[in-house]
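Structure first, commentary second.
Moving on, here comes chain A:
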Amino acid sequence: MRLLLLPSLGVIAILAVALGALFQYSVLAFVPGSLQTGGFTLANFRSVVSPQYLGSVWDTVVLSLATTALTLVVSYPVAYALARSTSAAVRSALLVLTLAPFFTGAIVRTYAWILVLGNTVVTWPVPMLFTERGVLVGLVHFSMPTMILLLAAAISHVDPALERAAASLGATPARVFRRVTLPLSMPGVVSGSLVVFAWTLSAFPTPELLGGGKVKMIANVVKDLALDSFNWPGAAAFAMVALALTLGLLGGLGRLAAGRVER
Partner candidate 1 sequence: MIGRAAVVLLVLFMTLPTVVVVAVSFNPTAIMSFPPAGLSLRWYANALGYPQFQRAAVNSLIVTAAASAIALLVGTAAALALERARLRGRHVWATALLSPLVVPGVAAGLGFLILAAGLGLLRSRLVLIAAHVALVLPFVVRSVWVSVKNLDPTLERAAASLGATPWRTFRRVTLPLLRPGLFAALLFAVIVSANEFVVSLFVSSRLTEILPVAMFTYVVNYTDPTIAALSSLFIAATLALVWIADRFFGLAAVFLLDR
Partner candidate 2 sequence: MTALRSPAGPPSGAPTPSGTRVVVELRGCTRDFGGVRAVDGLDLSVREGELLSLLGPSGCGKTTTLNLIAGFVAPTTGRVLIDDQDVTARPPHERGLGVVFQSYALFPHLSVFENVAFGLRERRVSEAEIRRRVGEALALVRLGEEGARRPRQLSGGMQQRAALARALVYTPRVLLLDEPLAALDRKLREEMRTELREILRSVGITAIFVTHDQAEALSLSDRVAVMNRGRIEQLGAPREVYERPATRFVADFIGASSRVRGRAVATDRVELGPGQSLEVRAGRPLSVGATVELGIRPERVVVAPPDGPRVNRIAGRVTRLTYLGAQTEVTVEIAGGASVLGLVPEPSPVSLAVGREVTLALPPDAFLVL
């Protein structure tokens, strides 16, 4: 029985080897003009925090934070409707609409935003395409399904009887939300925020296409270095940074979740 686990562990092992290769290259010297590598060095990681690239790293963090906050705010109402809706038809419809973007692929969704932000539908008062604003919109759109699903799951775990009880005790809907629903749905808020933040840090197609070369997040830097400059070691260092950030954040989330369960 236990042997049945082996093939899939083999697949994961292949991924682990690939990440190992990544790590290995991140500490090897780049030999410009070839794919060969030199000896051990920390130069690649130093360049991550160099003035040339630190801006990108900083932009990535700021943009991810903004995306997370904005996504949270716009997703909560939809998640609430999804979790609390009494009609199965409404719930199905919301679910389909929430999930369909999930599966139409990054390119399709990003391309759609190229059209919308590029003055095809409306002429924007300020330029949207190829700016950070545009990338932000695209990222929020990209993150909404995940956030909605995580929030909806958490909200549905909040017993509606508690909300009714609060109302019966004299609380207005706003206060019920602030004092009962929101605090009790916090686990979902936290996990949703962490997941969206972590994934946005590594976002690639949205800034690549909507940023038009002007908005560089960590993932874009990796691609530039790796596929345009063939600087695999340099790219590897940035990729390791993205990997470490993501693992750290989501590992922390796991620890949080486990801690909550134990309590």
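Everything that follows uses one rule, which is that a contact is a pair of C-beta atoms (placed from the backbone, for glycine too) under 8 Å apart; a residue touches a chain by one contact, two chains touch by 3 or more; residues count from 1.
How were these picked? Simply put, all candidates are chains of the complex that A comes from, given by their letters.
Please read all numbers here as calculations on a predicted model, not as lab measurements.
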Touch-positive candidate for chain A in this complex, from 1 or 2: 1
For the chain A and candidate 1 complex, residues of the former touching the latter: 1-5, 7-12, 14-15, 17-22, 24-25, 35, 74-75, 77-78, 80-81, 91-92, 94-101, 103-109, 111-116, 118, 120-121, 141, 144-145, 149, 152-153, 198, 201-202, 204-205, 209, 218-219, 222-223, 226-227, 232, 235-236, 238-240, 242-243, 246-247, 250, 254
